[in-house]
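Could you have a look at this structure, given as structure tokens, before my questions?
Only a single protein chain was left out; the remaining protein chains are all shown in position.
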Amino acid sequence: MPRLEPIKQIKLSKMSVDELIRAFGKASSMGAGRLAEAVDIYEKMIRDRDCKIFFGIAGAMVPAGLRYVIHDVLINNWADVFVCTGATLTHDLIEALGHKHYKGSPDLDDAWLNKLGLDRIYDSLMSNNVYPDLEKHVKRTVKKIPEQEMGISEFLRYYGKYSPKHSILRIAYEKEIPLFCPALQDCGFGIMVHYAIKQFGGPTINVFKDLDDIFDISWEAKKKGSVVVGGGVPKNFIMQSFQFSPKPADYGIQLTMDRPEPGGSSGAPPREAVSWGKFKPKASFVNVVSDATITFPIIIAALKERLL
Amino acid sequence: MPRLEPIKQIKLSKMSVDELIRAFGKASSMGAGRLAEAVDIYEKMIRDRDCKIFFGIAGAMVPAGLRYVIHDVLINNWADVFVCTGATLTHDLIEALGHKHYKGSPDLDDAWLNKLGLDRIYDSLMSNNVYPDLEKHVKRTVKKIPEQEMGISEFLRYYGKYSPKHSILRIAYEKEIPLFCPALQDCGFGIMVHYAIKQFGGPTINVFKDLDDIFDISWEAKKKGSVVVGGGVPKNFIMQSFQFSPKPADYGIQLTMDRPEPGGSSGAPPREAVSWGKFKPKASFVNVVSDATITFPIIIAALKERLL
Amino acid sequence: MPRLEPIKQIKLSKMSVDELIRAFGKASSMGAGRLAEAVDIYEKMIRDRDCKIFFGIAGAMVPAGLRYVIHDVLINNWADVFVCTGATLTHDLIEALGHKHYKGSPDLDDAWLNKLGLDRIYDSLMSNNVYPDLEKHVKRTVKKIPEQEMGISEFLRYYGKYSPKHSILRIAYEKEIPLFCPALQDCGFGIMVHYAIKQFGGPTINVFKDLDDIFDISWEAKKKGSVVVGGGVPKNFIMQSFQFSPKPADYGIQLTMDRPEPGGSSGAPPREAVSWGKFKPKASFVNVVSDATITFPIIIAALKERLL
Partner (left out) sequence: MPRLEPIKQIKLSKMSVDELIRAFGKASSMGAGRLAEAVDIYEKMIRDRDCKIFFGIAGAMVPAGLRYVIHDVLINNWADVFVCTGATLTHDLIEALGHKHYKGSPDLDDAWLNKLGLDRIYDSLMSNNVYPDLEKHVKRTVKKIPEQEMGISEFLRYYGKYSPKHSILRIAYEKEIPLFCPALQDCGFGIMVHYAIKQFGGPTINVFKDLDDIFDISWEAKKKGSVVVGGGVPKNFIMQSFQFSPKPADYGIQLTMDRPEPGGSSGAPPREAVSWGKFKPKASFVNVVSDATITFPIIIAALKERLL
């Protein structure tokens, strides 16, 4: 008979977020237990000076109100590599330029919203009149970037230098955190960059150059770990940098609602990555299957309490 | 153009659970916003003296470590009607009799677990040697219950009188909260009650009697609301008591991971219930689609902070 | 190196449903492969004369248009035990009495539907004027049933004798297939039975009696298997009959959209049941995670092609 660790039933009181997480951790079962494990693993990654943290994020996190939570990750150096979708950069830049997202509902009449010029993201809304300002900023900024061939990441570093304070691009620039956005052309911001370069000239942005940068970091890291919010291209881009480097990763957190059964990368649980040599068989990893707009800010709140 | 309420981006700091929830509420979008709304609606139900709260729970909440969280609901009178699955009563009674659940993993070898006499509930384990103690308790208790015809709820009230302190059955008995378990025969506890009655005699438990009790409460309530954790029979049993009474309900919270598309009751969003006359068109309701083992304790922690 | 079986890429042409399934089976991966495996396992159960098939169904299958598909299972003796929710019996009886369900949409205005007396089940509608006819039938039928104590299953057998042709109740009666509905009081039909008995007298329906019936079948079966559509109480009621009998089951099919991570019974994959002694470690079982309103009729169509 193996030695079994009993589940300590959670006792609630007036407690801080991290106290709640620690209570979840003692119970350590189902979603609550895995959420606590995620905080512990992330804390370990941060405290492990040899560990490079690859942070990937997809999904409507800025329209969900989590913009500053993403900023927290960058400001506190809780990411050594940051990979995101174009939509994340677009929505963040829009807010940094002074625009807002608004409260909506999935039950609103979409034809009516369309007439009002409001774009719906589930129960959040964005006005189409953000685009002229965004375009203006892009045009002004692209002109400042050298007309040479560069990777997406290098381009975003240049762009970040001229981005408003309190934007992902600017903070990553200032903190010197490599920022990757593999499908940059797949978002409003990217489209505007394209048209600005067509109109005024500008850099030639090469699809492949970033691979050298992220692979170098992955090769040279003594240890490494991944924090994946939502899956998508950011997840796969991190995972392939683990696969095509000699050492698999030591840590991994995944926050997703996607299912594993259809076989897509977003829903694949971390254990599967062991077969690919992306994670060590004895790596510490956990999959929290629950809405990341809830779990991600809880994890960051608990970490702030533990570490700041 | 309608007046739009901007999403206030969440700022995290060392904060209590309810402070986090209030920050979520200002953002008020996606899962985080709906979780905050759920706390607000539950608080309103509790503060509304005219409101009878119908609380339903399904799923492996006790093996997940949430036993005392369920007790909190009863102890604080945050349920006027309590409906649960047989499994909830079984796992709670097992713990109340001094047994434990244990930490496991979905990757364990189930044939090996079976040889060890360990039953797996996703990543939680229970030993088969809980059954003799449970059986003993059931046999001893059933003998004390009058040999008359009664409903399931009445039976559970008698049983609760003799249940261990810190059990759902006992607390509901002491707090005089009507406890319904419509499929009592669909659990280990129910099976043992059946065999005890066969062996020693005991009450005749009538399938239908409970309907009068729950319908009376639903008819007589000036206002009412539902708190549904996980769906299943408890959800439907509450909802039909709303349907077959003249006044639809005023409030509703639902915590689930089930999808609406296949048409089952557990995944059906609260708005659908308006068509059935279960909720008023202007009722305050919200569906939090996220793992309830995370959201349910957060809601109760926030309520304790607000109300105790 | 283990001997590996290559995935044969599916080639489509004008093909029958079973030809498609056989092509899926050669590929035998992801959802398509598991669906093919489900057909194979169900076919084996049917061809295995020693095997008793426990069939459980939950969810809005009749409003989804699958009423005759359920009937097919009974008519062809592809169930030796049939367990369902009350809603299944209610919707089936309503159609058998000549009423219809209607096409709707999840985007309809539920307050407007409520005024029209239309109840919405995701994108299907039912009119409230089915209830008077249902009530009339229940009152008329209950009077014919002996005023004695009986289990739910026995009651449904009596009721089935007087049910309209082409109803689940009548077919199960005629085919002598034991029909269980553990939470009979949790549906419109059950509520009407309750009121009819109150008004005119009738049987006393005992919660527990059915346990003897289903346990006897489970004990005496040389071999057994489960077909579970949608989960819920029907799944658990079948599974506990496997658990509390000496021999675990040999076959199992599950069609569900529910997730395993929150720990509930509906989403639990069949392998977990091995730890409980519900399935043999070497049992043939498969979990098809896909909308059962699609997969269930496909399986039955393929079986009709293979076996009739």
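In this document, chain identifiers A, B and C correspond to the written order of the chains, with residue numbering beginning at 1 in each.
Simple rule for what comes next: a contact is a pair of C-beta atoms (placed from the backbone, for glycine too) under 8 Å apart; a residue touches a chain by one contact, two chains touch by 3 or more.
Keep in mind that this is a model prediction, so the values were computed, not measured.
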Checked against the full complex, the residue among A:Leu12, A:Met257 or A:Ile298 that touches the missing chain is A:Met257
Logged for chain C, residues touching the omitted partner chain are 1-2, 4-17, 20, 24, 26-35, 60, 62-69, 72, 95, 100-104, 107, 116, 118, 122-125, 271, 288-295, 297-298, 300-301, 304-305, 308
Hidden partner sits against chain A at residues 58-60, 63-64, 87, 106, 108, 110-111, 113-114, 118-124, 149, 152, 182-188, 190-191, 193-194, 197, 204-208, 210-211, 230, 232-233, 236-237, 240, 244, 257-268, 271-277, 281, 291-293
Even though one chain is not shown, chain B touches it at residues 29-31, 34, 259, 261-263, 289-290
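Quick note on the criterion: only the chains that are shown with their structure count from here on.
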Chain A to chain B, mean C-alpha position gap in Å, rounds to 35
Chain-centre distance (mean CA atoms) for chain A and chain C, in whole Å, is 43
Taking each chain's centre as the mean of its CA atoms, chain B sits from chain C at a distance in Å of 25
Where chain C touches two or more other chains at once, the residues are 259, 261-263
